[in-house]
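A single protein chain has been omitted; all remaining protein chains appear in their positions.
Letters A and B mark the chains as written, and numbering starts fresh at 1 in each.
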Amino acid sequence: MTNINSKTPMEEMTIGGDIYQAGNAMEFKTGDWRSARPIFLSEKCKQCGLCFPVCPDNAIPVNKEQKREDFNYDYCKGCGVCAKTCPFGAIEMKEEGV
Amino acid sequence: MAYNLKEIVANKPSRFTSGHRMCAGCGAPPVARHIMRALKEDDHAVVATATGCMEVSTFIYPYTAWTDSFIHTAFECAGATLSGAEAAYQSMKKQGKIDNTTKFIAFGGDGGTYDIGLQSLSGAMERGHDMVYVCYDNGAYMNTGIQRSSATPKFADTTTSPAGTVIPGKMQARKDLTKIMAGHHIPYVAQSIGYMNFKDLYEKAEKAIYTEGPAFLNVLAPCPRGWGYPTDMLMQINKLAVETCYWPLYEVVDGVYHITYKPAKKLPVEEFLKPQKRFKHMFKPGNEWMIEEFQKEVDKRWQELLDLEEITNRKTEE
Partner (left out) sequence: MGIRERLSGNEAAAIAMKQINPDVVAAFPITPSTEIPQYFSTFVANGTVDTEFVAVESEHSAMSACIGAEAAGARAMTATSANGLSLMWEMIYIASSLRLPIVLSLVNRAVSGPLNIHCDHSDAMGVRDAGWIMLFSENNQEAYDNTLMAHRIAEHKDVLLPLMVCQDGFITSHSIENIELVEDEKVKDFVGTYKPEHYLLNEKEPIAVGPLDLQSYLFEHKAQQAEAMKNAKQVILDVSKDFEKLTGRKYGLFEEYKLDDAEIAIVCMNSTAGTTKYVVDNLRKQGIKAGLLKVRVFRPFPGEEIAKALSNVKAIAILDKADSLNSAGGALFEDVTSGMYVNNVHVPAVNYIYGIGGRDTKSDDIESVFKDLLEIVKTGKIDNPYRYLGLRKGGNK
């Protein structure tokens, strides 16, 4: 855990703004930016793989069996690129909060 | 080894994490992430960015979205900054102070690459540092709010080349940076895009990273906000950029041109222009000449590329 925040006294902050925990942006959830939610329709999915690389937020987990899993909504910003890319209609966009 | 997207994504964890703050649907993160995946898993990397969208959204104190070492200094000097880190590596390696394998990759937008950072990039490439410079070209200064750059296509409506009643958008054609870099006679130069299963991008990134010496990649990275298209259309826009030959995919290996994708049937460029609000004024009655002129420029550059491919390959065969 990154224990630096807007209450941290100067003596406890890293100097120069350096960060020594590479990749700690994972602690910053961007899912609340979403206004539309992608729904994964697994029965329609052919595991073609075209949706994995297009996600700007790496919110489509792929397991060791090389199969995609359900969305990681902690990070998905709801851009819809995956839904538009899927050739099989296996991703549907639904408006959030409706 | 044949390219297998599923295998790569399943086995190589992303080195550009979630939790970054680039806009929803931004074209740049998929490009950066896939390029980073072309690194061998055991190799360490030092990534440098020019100031721009990617920098201000991937390393906001105290969070970094890079799992490798990362440095940002200023707008115009990603090339020079990274060349210093590479020189440190060469020196320390020679002296036995370090023993790992580190690769050096810079990312800059078209502002930091075509314009303000061109000198620093040119210097770094000419000096022969073992590094890759990647331009993610979104065709304007998007970070400061869509001002024109020398990568902005002709007639595009930007906030400093607005389509007005007298001047219809940007009046100059796009600079051809990839050819400028080829003119440096470095071992590897390529132009790519995120297309289909990203094979083109991955293979070029791999060659760029693992070719000894300087390499340059120019990758089109659409910006939904700046170009004015719905966020979900990223891959359709990319496809049209390639199929109209607006953004040809090619590489220059030791001076020899190879076009890596030739559309079976070249689409009219208006198909690429039409979905984008920045070109909307070109479709008003009376402005047909703008589309014609744009098409002519695309045709001319495509033909030039075909000729270069022919000429440079002929030379090597002799």
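Quick note on the criterion: a residue touches a chain if its C-beta (ideal position, glycine included) is under 8 Å from a C-beta of that chain, and two chains touch if they have at least 3 such contacts.
Computed from a prediction, not measured in an experiment: that's the story for all the values here.
Per the touch definition above, the residue from B:Ser14, B:Ser83, B:Asn238 or B:Gln276 contacting the chain not shown is B:Ser83. Between the chain not shown and the residues B:Ile60, B:Ala173, B:Met196 or B:Leu308, the one that touches is B:Ile60. Where chain B meets the missing chain, the touching residues are 44, 46, 48, 55-56, 59-62, 64, 66-74, 76-77, 79-92, 94-95, 97-98, 100, 102, 119-120, 122-124, 126-127.
With the whole complex as reference, residues 5-6, 8-10, 13, 15-20, 22 of chain A touch the missing chain.
The rule is simple: only the chains that are shown with their structure count from here on.
Rounded to a whole number, the gap between the C-alpha centres of chain A and chain B is 23 angstrom.
Residues of chain B that touch chain A in their complex: 5-7, 9-11, 14-30, 33-34, 58-59, 61-70, 194, 196-198, 224, 230-236.
In the complex of the two chains, the chain A residues touching chain B come out as 2, 4-5, 14, 17, 19, 21-30, 33-34, 47, 49-50, 52-59, 62-66, 72, 74-75, 77-81, 83-85, 93.
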